[in-house]
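The block that comes next holds subunit A.
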Amino acid sequence: MNETHGDTIMRVENLAVHFPMGGGLFGGQRRWLHAVDGVDLELKRGECLGLVGESGCGKSTLALSLLGLQAPTRGRIILDGHDVSGSAGKDRKDRARFAQMVFQDPYSSLNPRQTVRTTLEAPLRLHGVTSRSEIDDRIADVLKHVGLRTDQAERFPHEFSGGQRQRIGIARALILRPKIIILDEPVSALDVSIRAQIINLLLELKETLGLSYVMISHDLGVVEHMSDRVAVMYLGRIVETGGWETIFTNPQHPYTRALIAAIPDPFSRTTGVKITGEIPNPLNPPTGCGFHPRCPEARDICRIPPAPLLEAIAEDHLVRCRRVGEFA
Partner candidate 1 sequence: MLKTFAIASALALTMGGIAEAQTPRKGGTIRLTAPYGSSFANLDIHTSNRAQDEIYAKAIHRTLYNWDSAANKPVLELATGVTASPDGLVYTFKLRDDAIFHHGRKMTADDIIWTFNRLMDGTKAYPGARYVRIIKGAVDVEKGQAKTISGLKKIDDTTLEITLTSKVDPGFYFHAAMTSIYPADEAVKESFNSKPIGLGPYKFLEYVPGSRLVGERWEKFYKPGKPYADKVSISIMGEAAARDVAFRNKEIDTSILGPAQYVAYQGDPALSKGLLEVAEVYTRNMGMNQNFKPFADKRVRQAINHAIDSDLIIKRLVKGKAYRATGWLPLSSPAYDKNLKPYAYDPEKAKKLLAEAGYADGFEFEWTATSNESWGIPIVEAVIPMLEKVGIKVKIKPVEGTVLSEVVSKGEYQAYIWSNTSGPDPLEALKCFHSATPQSACNYTAFKNANLDKVLDEAAASEGEKRIELLKKANAIVQEEAPVWFFNYNKAVMAYQPWLKGLQPNATELAIQYPEELWVEESSPAAK
Partner candidate 2 sequence: MSQKPLLEVENLRIDLSIGDTKFPAVQDVSFTIGRGETLGLVGESGCGKSITALALIGLLRHPLSIGGGIIRFDGREIQSLSPAQMRQLRGDRISMIFQEPMTALNPLSPVGRQIAEMFVLHKGASWRDAERQAVEALASVRVPAPERRVKDYPHQLSGGMRQRVMIAIALACSPDLLLADEPTTALDVTVQAEILDLIRDLCAERGTAVLMISHDLGLIANMCRRVGVMYAGRIVEERAAEDVFRAPSHPYTSGLVASLPLLGARARQGRHRLMEIAGVVPPVAAFPAGCRFHPRCRASTEICVAADPEVTLLPNGGSVRCHHHE
């Protein structure tokens, strides 16, 4: 069963994740939170896909479903040609060898009671690597890749600095030799002076090990620097997607434009076109285009249900906006 052509390593089709809210024995009315609401994505081999959006846009839930930690309500996830949707727990071990994750907070993402060696050795043993020498080799190998010394393996996380911890986190993600790595805000919790080290390391690893990345970030500078393609999410949906250059030099969706404009420019005190208001409550999303209450370009047409479709306006450039034609 091979449903994708050769260079697509992962495809997500119409994925949705809904959570029940409230309810229970005496709990009142049960409502559904549409965290992810119909997402289509494609990740090509060796590519870094940047996933951009503000808090509550559903990017983290999306990542969890990709890893099999969150069962999707509907939709399909096709990994390397195999449909793995539906099962959140059963094939966890199989999926572990295919996709891994690097976490945002290097402090909470390492078990404080385990040495680096235990952290790296336990997954190997779990996945059937039992020979002492092979384990040692693979640990040494992965530590070398992330720039740590082998003798540091016997230490506990608290003996490392933040940057080093993130290297350990990366080593843990690499130890099973996965093909895809999900990077969840990989540098935002690090000291500014350390970020470049990790960014450079991740880019190197991508080349040398032939990895594919899905990177979640709200830091547009990092996204621009690292991504090959970018998807912008808002209220559980992708509102604009395309190559990095397209998104950063020719953004079409008003939300993408606003995001870029919101970054303080160190060289000028002027400010771009800004949006006001806050992200709506996902439990009670606006009708029609979810962005219309904050959109400086909103017209009556934007308020009419259903939500606008994600339409191609150029090759590899899709935008979810009814008025996109008028902006050109």
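Methods note: a contact is a pair of C-beta atoms (placed from the backbone, for glycine too) under 8 Å apart; a residue touches a chain by one contact, two chains touch by 3 or more; residues count from 1.
Candidate selection criterion: all candidates are chains of the complex that A comes from, given by their letters.
Note that the structure is predicted; figures quoted are calculated from it, not measured.
Candidates 1 or 2 all belong to this complex, yet only 2 touches subunit A. Touching candidate 2 in their complex are the following residues of subunit A: 54-55, 161-164, 191-197, 199-200, 203, 218, 220-222, 224-226, 244-245, 248-249, 258-269, 271, 274-276, 278-279, 294.
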